[in-house]
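Note that this complex is displayed minus one protein chain, with the remaining chains in position.
What follows is chain A.
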């Protein structure tokens, strides 16, 4: 009888855990809000607590045990979500350390972006965007979040304006006096030369 009881006891927690083996996301979401709501209720009992961003977001799927076949990409800009949970094969992002290729199963990374070309490879089609700057987060569950400040498809770039801009900023750099002006001119040169190489290369 003691053996049965111990068996039952051993089975109990496993049974509770089994339906939600990867529940790292959901209870975490509740408990963050729970401590906040409790603390709020103690101090300000008459008002409802404000909501927090977690309650407006879909929780992300947990890290699967095997490498998935597709990479899920969220490409967002301040004015639009270019790609929202799109399943692709590969993306190449212009990180500060160079062009970085991201495949499903890539190690979790946080990388800052420099002005350059972002290309999204889906099957046989490749979509290219020129990205001004931003960040890319690659999560362990093969989700990639690319947040850029500006992104334009390459065919919308005007080569003449790029050359003119490059010339302008080069002259500004030579005539710059303060550090701030020099930095701004340098940024302008970087962006325009990246645009140039994007159009040519």
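Structure notes:
FYI, contacts are C-beta pairs under 8 Å (C-beta built on N, C-alpha and C of every residue); 3 or more make two chains touch, one makes a residue touch a chain; residues count from 1.
Definition applied: contacts and distances are computed from a predicted model.
Per its UniProt entry, the chain excluded from the display bears the name "F-ATPase gamma subunit", taken from "Pyruvate dehydrogenase E1 component subunit beta", "CAHM1 protein", "C2H2-type domain-containing protein" or "F-ATPase gamma subunit". Residue A:140 is the one among A:67, A:126, A:140 or A:183 that touches the chain not shown.
Contact with the chain not shown here comes from a single listed residue; of A:84, A:126 or A:187, that residue is A:84. Contacts to the hidden chain, counted on chain A, fall at residues 28, 32-33, 35-36, 39-40, 43-44, 47, 50-54, 56-57, 60, 74, 76-81, 84, 95-97, 100, 107-112, 134-135, 137, 139-140, 143, 145, 147, 149.
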